[in-house]
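Left out: one protein chain. Kept in place: all the others.
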Amino acid sequence: MKKVYGSASEALDGLLQDGMLIASGGFGLCGIPELLIDALVKSGVKDLTVASNNAGVDGFGLGKLLETKQVAKMMSSYVGENAEFMRQYLSGELELEFNPQGTLAERMRAGGCGIPGFYTKTGVGTVIAEGKEHKEFNGETYILEEGIFADLAIVKAWKADETGNAIFRKTARNFNPPAAMCGKVCVMEVEEIVPKGSLDPDHIHLPGIYVHRLIQGEHEKRIEQRTTRPRPDGTARKAEEA
Amino acid sequence: MKKVYGSASEALDGLLQDGMLIASGGFGLCGIPELLIDALVKSGVKDLTVASNNAGVDGFGLGKLLETKQVAKMMSSYVGENAEFMRQYLSGELELEFNPQGTLAERMRAGGCGIPGFYTKTGVGTVIAEGKEHKEFNGETYILEEGIFADLAIVKAWKADETGNAIFRKTARNFNPPAAMCGKVCVMEVEEIVPKGSLDPDHIHLPGIYVHRLIQGEHEKRIEQRTTRPRPDGTARKAEEA
Amino acid sequence: MPWDRNQMAARAAEELEDGMYVNLGIGIPTLVANYVGDKDITLQSENGMLGMGPFPFEGEEDPDLINAGKQTITELHRTSYFDSATSFGMIRGGKIAAAVLGAMEVAENGDLANWMIPGKLVKGMGGAMDLVAGVGRVIVVMDHTNKHGDSKVLKACTLPLTGKGVVDRIITNLGVLDVVEGGLKIVETADGVSEDDLRAATEATIV
Partner (left out) sequence: MPWDRNQMAARAAEELEDGMYVNLGIGIPTLVANYVGDKDITLQSENGMLGMGPFPFEGEEDPDLINAGKQTITELHRTSYFDSATSFGMIRGGKIAAAVLGAMEVAENGDLANWMIPGKLVKGMGGAMDLVAGVGRVIVVMDHTNKHGDSKVLKACTLPLTGKGVVDRIITNLGVLDVVEGGLKIVETADGVSEDDLRAATEATIV
């Protein structure tokens, strides 16, 4: 059962349909499925609903898919870094469903875990709660949020073996595991495909059962805010805890 | 802020109260907090409600706590290996709330994640669903299950650093992370406490934020069902995939 | 001649396709692993493992490595470990393609009873309720009749249910039945077992 495909476009072949719901991993530009987004642009698939914490920036990440107007609706928590997004949203071309970040992550995980709804305190008393079921537990009010069941998940990991067992690196993990879980089909891009048996089974972050197709490729990994501190003495030194 | 204590009894000091709800990690006798269970027996705390997938066996694990009649109620999915349990249950001395295994695990995780209730298809149409709220999502019926918020969690990991960052080994992970999450206070026993910085931050299974007190000790790690296969040629060989 | 345990397991193994993630219950279902041959099947152990390997060689038992039946097992190159909430997340979420389970009773509407005999056996459902509610396809493997010769394939279950309308296919020592609209449909019979033999041994409606 081969999961490894030759390119992002090949890996998406047969999976795309106008109007579909796609869940994407990534936070800001960190850990986003760059190659699969490019392949979506090339495919021309349209009227997409995309569940992703952010909407990329102008010209990179999901921003590319907005420029081509392939996205009809975003489900996100923060879209502040994207002028084209703002233009389309304010002109009514693009629908936007704001989700608190933790609610969005939990909705993805819930969908992946067969949980159609869960209660949370997040957003009670705000616009987020409008139209949602309210319920009391132990005298406190919670709102019902629904699981996200995506037609397709696109995610990015650091390394995976041929069976799709994947590991992530540092904060590039973020939304990738919950996004992968909630996809009926999940396509993953990685920096390196390694032989089966070379990842410690105790270190797998996302078991291969969640990954249906897999590609390896080169990633730009653009940095959104390059912040540094002066090097005290000019020599290389790692940040260490006191 | 010292999390490391000298013994299981010291680590439980000041945390115990009759009638409290304790969540315990472990599956069967695998990955159970042996030392903390022994310390609970010694403490004499009673009328406990214990949320644990199993109830140990006669004379080991939670079985010890049953023999001393310190447990008033178990929340479990499978209690088949414990004659003393069965005796107390059938005689009405012990209350038992059966939870499907996945529902129990998810209820613990939910409690730890501030989710007071979630919907699941598990148990619909069975005795498990009796008295629980039913709700339709997309034409299917689900039941409401509630998060478990334990007064105390007792768990066992393989290694942890002094800040409580913990890793587990193989299938001994099981209920330990969700149990740890749902405790107002969580006490963890490990086979080895390692210096801060010696565990790869990408390999941590349970971040130290969930662990309030920590002890190191010797574990018996009893095997419940020792099953083997004949060694074909008498030489040592690891099981390998074809 | 009716199938024996190994023949039933072999027949059940035919249900499994390349690439499937599968959960095998205790008893006859465990034997299914011996008959998957070259197919690329990944076995889940619901206590937190995908890629379950065979029993260890003597002296290599690891108390930290057991299956859902608490037996010592081994890992494979494809193995991954995870916690119980994640494990049942993948079960409940429909990621496991099929479960092969034993049963005390199955009914013609797909109801399954395999966890409790009131007043007699109170062990608990373990992960069975989650499995039958969540996995893609539920295949029951069991003897067609109990030791008194009574049919275990019933019009309606008499024991407390594990799941309602959850069974897709029943493999017994007498043959294979599918749960369809209105009752059960005979898919095949064991060698030397006629459809009439199978009907005679079955309480459920056969359509």
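Lettered A, B and C in written order, each chain numbered from 1.
We take it that contacts are C-beta pairs under 8 Å (C-beta built on N, C-alpha and C of every residue); 3 or more make two chains touch, one makes a residue touch a chain.
None of these values were measured; they are calculated from a predicted model.
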(message) Among the chains you can see, which ones touch the chain that has been omitted?
(response) A, B
(request) Could you tell me which of A:Lys46, A:Lys73 or A:Lys121 touches the chain that is not displayed? (result) A:Lys121
(request) Among A:Lys2, A:Lys42, A:His134 or A:Arg169, single out the residue that touches the unshown chain. (result) A:Arg169
(message) I need the residue numbers on chain B that touch the omitted chain, in ascending order.
(response) 1, 109, 111-115, 161, 163, 165, 181, 196-197, 201-202, 204, 207-210
(request) For chain A, enumerate the residues touching the unshown chain of the complex. (result) 27-31, 53, 76-81, 86, 89-90, 96, 98, 100-103, 105-106, 108-109, 120-128, 158, 168-178, 205, 221-231, 236-241
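FYI, only the chains that are shown with their structure count from here on.
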(request) Compare the CA centroid of chain B with every other chain's and tell me the farthest one. (result) A
(message) With contacts counted as C-beta pairs, which pair of chains has the highest total?
(response) B-C
(message) Just the number, please: Cα centre separation of chain B and chain C in whole Å.
(response) 27
(request) With chain centres taken as the means of their Cα atoms, state the distance from chain A to chain B in Å. (result) 32
(request) Name the residues of chain C that each touch 2 or more other chains. (result) 75, 77-78, 81-82, 88-89, 91-92, 134
(request) Can you tell me which residues of chain A touch two or more of the remaining chains? (result) 113-115, 196-197, 201-202
